[in-house]
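Missing here: one protein chain of the complex. Every other protein chain is in place.
So, chain A:
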Amino acid sequence: MRRVVITGFGMVSPLACGVEETWKRLLDGQSGIGPITRFDASRVATTYAAELPVGDGSDATFNPDDWMEPKERRKVDDFILYAMAAATQAVEDSGWVAETDEQKERTGVMIGSGIGGLSSIADTALLLKEKGPRRVSPFFIPSALINLASGQVSIRFGFKGPNHAVVTACSTGAHAIGDASRLIKYGDADVMVAGGAESPLSEIGVAGFNAARALSTKRGDDPQSASRPWDADRDGFVMGEGAGVVVLEEYEHAKARGAKIYAEVLGYGMSGDAYHITAPAEDGDGGYRSMQAALRDAGLTPADVDYINAHGTSTMADTIELGAVQRLLGDSAAQTTMSSTKSSVGHLLGAAGAVEAIFCVLALRDQIAPPTLNLDNPPEDTRIDLAPHKAVKRKIDVALSNSFGFGGTNASLVLGRGEL
């Protein structure tokens, strides 16, 4: 069986542009959440979000000019820009340069998004109404299509292998990494650039999630306290934007070129709830079966899991996930640490699973579990350490990352330590 390892990563997050600076700030307990500045939020119920720290590039701010030329940027929605930034970081970090035709053809891309070019669609609809169809840009469709993130990345680097895109709401990033790993295992590619990107911070995006009663609305006076997974006073998730991308590589391929191996993708599991369009099944069965399938794929038992990066969105669903994890772990619950990094970076929707998988990779590398911020009143009926407020130094040989999405779509990744 071909083994799949992670040899590069890239990220643009509400904490920072770049993986290492995001990780440093995450462990430090910083929050990427603040008042919405991207658009006039005076008409929507939620006035705060986790926006990228846009700036001139200094102090790990995100400078769009560093990642795409202004001329090219006009042709893409922001989620593609974020994907290009994260993918460029990841490819450079991996040191993989596809030079020959064969190398190019054995390298693919699978970067998904939950919603894609929502802002482009909304803006173009307004333009259409105001000025008519002759003013609709020829770049409208390719700027909004979700698979154009993968397309743009492949064009930049000349990667001619499988070019694919996942669209499974908030499970997208995890599904993309899992599916891309399978492509490598199955032999369709030796290297896959995989992850998720999202740019949902527009009036229509916030209005839509508000209408679905999914977002926190009550903490405009203190936005950094709004994302509080498992806390008794949580009132919804905080929407964020960004992208996470990893370079996945067949183990022998990585060894042969002397690549650094951050982690190994040990297992991948999926399930469907078949229950409700936005709410998870109350017994947590979908999440439970997803985790179980991932462990089975890895050939591990629940007792082997040291750290879980929960889906943990700061909604009522947190309790359901906790129940599913407790059912899975059984007697070993007291030996496991579980945290939700959404407490710090917000919920990056289609990018969340990829960003959180990278946090798991770093937890394995540095032997530390990132904290769950704002968990002032944790549930009393659990023996799992939910890492409230502070990062937890501990042995982490196996990490599990959960992602659950609207439509009842669940994905779990099991990652193991690399060779660093």
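Note that a residue touches a chain if its C-beta (ideal position, glycine included) is under 8 Å from a C-beta of that chain, and two chains touch if they have at least 3 such contacts; residues count from 1.
Going forward, contacts and distances are computed from a predicted model.
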**Q.** Record-based protein name (UniProt) of the chain missing from this complex, from "Amino acid ABC transporter ATP-binding protein", "Urease accessory protein UreG", "Pyruvate dehydrogenase E1 component subunit beta" or "Acyl carrier protein"
**A.** "Acyl carrier protein"
Q) Touching the left-out chain: which of A:Q30, A:T47, A:S137 or A:Q367? A) A:S137
(Q) Looking at the full complex, which residue from A:E69, A:E99 or A:D221 touches the chain that isn't shown here? (A) A:E69
Q.
Touching residues of chain A against the unshown chain: what are they?
A. 69-71, 74-75, 134-135, 137-139, 142
